[in-house]
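A single protein chain has been omitted; all remaining protein chains appear in their positions.
Here is subunit A:
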Amino acid sequence: MAALVLPAALLVLVLLVAPMAMLFRISLNQYSPTELMIEALSPENYLRAIADPYYQDVLATTMGVALSCTLIALLLGFPAAYWLARMESRWKSLAVILTLFPLLVGNVVRAAGWMALLGRDGAINAGLMGLGLIAEPLTLLYTRGAVILGIVAVVAPYMILTLASVIEAIPRQVEEAAANLGAGPLTGFRRVVLPLALPGVAAGSVLVFILCMNAYATPVLLGGPQFKMMAPAVYDQFVKGTNWPFGAALAFVLLVVTLTLTIAGSALLARRSRRG
């Protein structure tokens, strides 16, 4: 039976572990403007990545945006997932396809759409000015809000579908029993549905949080030049600064922080779900 895992394991080994090992080796090298990098075994790049207030800020922004997006996606996604899971009409499969529909459009194309909506001459400003509600166009594009909006739109389908599959597995009778015993809809949700859906909340949040931490196209296009998240910062080091060692170190810092927060978050939710 173990042999069944072999092809996938080999693929992961070749395509993920090997390049990661190479990247880690590069992160210990020294940057040189004339020779790209000098072989070394130095923690210097990591120390700089951790100690530099600028990158602390970038990391804090990244975590802040990722947490906000995960929370918003969860709050917006739960009711939609519940509705989808409990749907009995023949339109259900259509509703699932519609939920997936945004994923058919690439992130860059989607961001271009947001730019057309949020820009200074965009549809929203034009509409508000046309109605005489504002005299000067509002700054909507190139803000943190625009980035959060854009990312939530990207990740919401992942959250909804993960939650829906877990909610679907909660027997309807359990909810009916709660109602029979006098629980109102809110109590029923809080004491029965939510605790049983916690594994879905955990899975959906982890998935979405990881996607948010690594977001690239949306922050670059909707955040503008003054807004920095980690993935664009890593790209800048590799491609614009040609500082591969430092870029590699930043990539590992991002990986370790994402991994730590993900593990801590899931452990917390797992404990709650056991208790509940």
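Convention: a contact is a pair of C-beta atoms (placed from the backbone, for glycine too) under 8 Å apart; a residue touches a chain by one contact, two chains touch by 3 or more; residues count from 1.
By our rule, contacts and distances are computed from a predicted model.
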{"item": "Absent chain [UniProt protein name; select from \"His-Xaa-Ser system protein HxsD\", \"Carbon monoxide dehydrogenase large chain\", \"ABC transporter substrate-binding protein\" or \"Copper chaperone PCu(A)C\"]", "value": "\"ABC transporter substrate-binding protein\""}
{"item": "Selected residue (touches chain absent from view) among A:90, A:240 or A:274", "value": "A:240"}
{"item": "On subunit A, residues whose C-beta touches the chain left out of the figure", "value": "31, 33-36, 54, 119-121, 220-221, 224-226, 228, 236, 238-244"}
